[in-house]
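Structure, as structure tokens:
In this view, the complex is presented without one of its protein chains, the others remaining in place.
In order of appearance the chains are A, B and C, and numbering begins at 1 in each one.
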Amino acid sequence: MKAVIINFKAYGEGSGERALALAKAVKEISEKVDFYMAIAPNFLDIPEIVKSVDIDVFAQHADAVSYGSHTGRITPEMLKEKGVKGSLINHSERRLRLADIDYLVSKFKELGLTSVVCTNNVSTTRAAAALSPDYVAIEPPELIGSGIPVSKAEPEVVENSVKAAKGINPEVKVLCGAGIATYEDVVAAIDLGADGVLLASGVVKASDQKRALEELVGLR
Amino acid sequence: MKAVIINFKAYGEGSGERALALAKAVKEISEKVDFYMAIAPNFLDIPEIVKSVDIDVFAQHADAVSYGSHTGRITPEMLKEKGVKGSLINHSERRLRLADIDYLVSKFKELGLTSVVCTNNVSTTRAAAALSPDYVAIEPPELIGSGIPVSKAEPEVVENSVKAAKGINPEVKVLCGAGIATYEDVVAAIDLGADGVLLASGVVKASDQKRALEELVGLR
Amino acid sequence: MKAVIINFKAYGEGSGERALALAKAVKEISEKVDFYMAIAPNFLDIPEIVKSVDIDVFAQHADAVSYGSHTGRITPEMLKEKGVKGSLINHSERRLRLADIDYLVSKFKELGLTSVVCTNNVSTTRAAAALSPDYVAIEPPELIGSGIPVSKAEPEVVENSVKAAKGINPEVKVLCGAGIATYEDVVAAIDLGADGVLLASGVVKASDQKRALEELVGLR
Partner (left out) sequence: MKAVIINFKAYGEGSGERALALAKAVKEISEKVDFYMAIAPNFLDIPEIVKSVDIDVFAQHADAVSYGSHTGRITPEMLKEKGVKGSLINHSERRLRLADIDYLVSKFKELGLTSVVCTNNVSTTRAAAALSPDYVAIEPPELIGSGIPVSKAEPEVVENSVKAAKGINPEVKVLCGAGIATYEDVVAAIDLGADGVLLASGVVKASDQKRALEELVGLR
């Protein structure tokens, strides 16, 4: 089943009460389509959503440390304990050092959490795949929030990323992100070999979030 | 009223269910003493504690950005929206750039949040006080988690920090942290001019957290 | 004597052979004007310029560590040993944590190096002044490289920065940077109370660097 993961980012439109409402909308839509759908709200919104909405919840980030004398950090163990499904790792707005990406992917495996490592081009996709995460999500930074889908602007980036990742490890699933704004973009990404998409502004910043998401998954 | 703020850090003993239990214990004790008591749990534990325990809850960190296209960040506005009282800023385990500390102190003022800027010596205390936060918390890094209180190891650091901060801005309150493990340490800090203490391992890592806290605030 | 410090940045026009040529031009001009003139080339260009041009050479950055097991770092001691005069610290393109700024200012004092702490607004200027560096250089980030001088766009920022810094410590000299492109801008900054200016693109990116600098110091 192809995946659709929605990053709520730090958008006001995806925080607090609006995060909860959006989570419920995603859940509702997920029941009508043949996609695996999941969401990534901010840390403060995670606990209530996990409790009240039956949908897979990802964190947007995790820190590469374990329980201990750290301040202002969220560890993989804390995510696990809260019932979180996994996390984005190394998003272009929260880049991590190679050793920390490796730590997180490996710790997630140990804890049964799902890792989604974000990358910016074909060669970082290859490197990320070499760490054997569950997903690699390729997002050319210049297209993030642009409304121009990578599948249209640089289809060869998607195709080559898929090839590169699967060439290293066929088990790794590849998501395609950045600029995806229509169902056609989603279909194009999948046609190029992607196992799904990573969405954000196209849904969260839409004037009608639910309608935008319905369109994105082909319900309209 | 002198302040006692307890940083739960990323300690397993201060996370999840144990965070909630500890929050309740602090609340209970706070009613029996003449201290202003507050707690700083991790982001994921904040929402439930705010909802179910009537105590001031601080974050351990905030990111120097506003709502927008940021991933894995917690903004001051999100903290405000969740009913958080304020945040530690620039803890020695989460050091920030000067411009970001300034952004946060200023944004907190605008939002009515309480800022607690952590510092490591007399001169950074002076610099932090120049930003006019609500509190400066002086914690010599070498004493953090040591069990050796700064009020004993380096009483002149506390005294000079208080003088430095008040000399810059008499409104700024000064907390004393690092290594405080007994009621005598708390009293010593206050005698040296501190407006309170910032605690962590002395409470959270204690075999009996409640008992440890009772001792720390002079109830035993 | 008012100061004119020129940051060569990582501009191609201020690197390698061109750095040496520019250094010589600055030296030549400095002999005709009543300004204290100094330059800040990149690390790799520093040694030859120090050896062959009789002008004060600053680094653009120093790392907050001493001799030891660090890789890719330049320590204050290394700068001293190479005959460097001092360094920019916390430039907006190389922001540092508060504790590291403090370490560097204090270590520079010990070594007899000159510290120039860059700041972005009035309150960070006050905080930086509280550390008692030799200079604070105020550069509103939005004006850097803009060609719009802070002395014109936000004269009150310059005036209030000078007041704030001198209010904390009258010994601290205040430079004014960002967008200074003409002699009038330099004069305006000085009229607003600045002890000098920090230049960069206005000189280094000029089609005729020498001519641009001559104009900037009032020789044309």
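Rule of thumb we're sticking to: a contact is a pair of C-beta atoms (placed from the backbone, for glycine too) under 8 Å apart; a residue touches a chain by one contact, two chains touch by 3 or more.
The shown structure was predicted, so the numbers you read here are calculated from the model rather than taken from an experiment.
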Quiz item: What chains on display are touched by the one that is not shown?
Solution: A, C
Quiz prompt | Chain not shown: contacting residue from A:S30, A:T119, A:S151 or A:S201 | solution = A:T119
Self-check item: Full-complex contact with the absent chain, from A:S69, A:S106 or A:T182
Solution: A:S106
Quiz item: Considering the whole complex, which of A:A59, A:L131, A:A200 or A:L213 touches the chain not shown?
Solution: A:L131
Quiz item: Taking the entire complex into account, which one of C:G16, C:G193 or C:G218 touches the absent chain?
Solution: C:G16
Exercise. Name every residue on chain C in touch with the hidden partner chain.
Key: 7, 9-12, 15-16, 42-48, 59-61, 65, 67-75, 77-79, 81-82, 88, 91-94, 144-145, 200-201
Exercise. State which residues belonging to chain A touch the missing partner chain.
Key: 90, 92, 95-102, 105-106, 119-121, 123-124, 126-132, 168
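As a convention for this text, only the chains that are shown with their structure count from here on.
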Practice problem: Just grab the chain with the largest centre-to-centre distance to chain A, centres being mean Cα coordinates. | Solution: C
Practice problem: Examine where the copies chain B and chain C touch and state whether the two sides share over half of their residue numbers (same) or under half (different). | Solution: same
Quiz prompt | Chain centre separation in whole Å, for chain B relative to chain A (CA means) | solution = 34
Exercise. Round to the nearest whole Å and give the separation of the Cα centres of chain A and chain C.
Key: 43
